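Only a single protein chain was left out; the remaining protein chains are all shown in position.
Moving on to chain A:
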């Protein structure tokens, strides 16, 4: 190898294209910051599991229209407040069915409480079918389709998580609601990332008077009580806006508060890194200021920023849920997890139809997953220890 290196070919090609040796040690030595971070993250068990959970959640977001057996507008006035359907494998005659089936439902009254209840009609059963044709939708808002992952033949009904007071399938609405509940935080965090990087960068780079002003403004924004602030901001939204606009407004409201956190992280990291020896070394080597910021400063705190962003997402999910729960955010018939929880505002609903709390489980799982992932990332952000 040495003899080849004394030739006139471009050495960089030799350095970067092909590892000198293929053993594990060399791959560790030649691992970049992000590679090391990923390695360390994957050693964090809880973070790894959370990553898989979140991957599944977001797959659900992408394929929501296909996974949900019904559409957002579907309702069934025959089956109000219906409990989750039970799956059966054995029919009344004792025959085993390989593909599970659900019984038809007929309504009756409870002889004691006189409440309307549904009993299974053992005469009619409907085996579960896969890739059935159902409500029309547009996949990702573009490609029209009507195939759903699973369903049963009319007039049978399958309600995985039961129905709400209008007879809408809760499972479908949770899946479709995730499209709002899980993307608002991402868009919101992206906006606050942009604002935080810009304003925090200005604050940390210029320092002095500008820094003081920006920091005081951040303190003022952060000292607002969030609830009245949300109310005021959502009162400013026109009442009859299309769902897409509503989504956009809410994202902006969330980001308006969230960017302050990121701006602070950026500023403090900027100030810390500015005094690193390697930054002075770059200055002494004649590297321009713009390049120092781009090559030495920003990559230096990017990993910490990713951590802060990941930990900011749960706050946004809860924020959106809370806003919608209070009726300040997304409104029916559009769905988000907060909207679905609105029905759980009444004690009666929680007591009689406990399945209406299921969306809460999704919120909790997602928030926990993001928190654990953020924890793992925080440990991995400085992988040199």
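Methods note: a residue touches a chain if its C-beta (ideal position, glycine included) is under 8 Å from a C-beta of that chain, and two chains touch if they have at least 3 such contacts; residues count from 1.
As a working rule, contacts and distances are computed from a predicted model.
Undergrad: Using the UniProt record as the reference, specify the protein name of the hidden chain from among "ABC-type polar-amino-acid transporter", "ATP synthase subunit a", "Peptide/nickel transport system ATP-binding protein" or "Dihydroxyacetone kinase subunit DhaL".
TA: Listed in its UniProt record, the absent chain's protein name reads "Peptide/nickel transport system ATP-binding protein".
Undergrad: For the chain not shown, which residue from A:228, A:242 or A:286 touches it across the whole complex?
TA: A:286
Undergrad: Residues of chain A in contact with the chain that isn't shown?
TA: Output for chain A: 1-2, 5, 8-12, 15-16, 19-21, 26, 28-33, 36, 276-278, 280-288, 291, 295-296, 299-300, 384.
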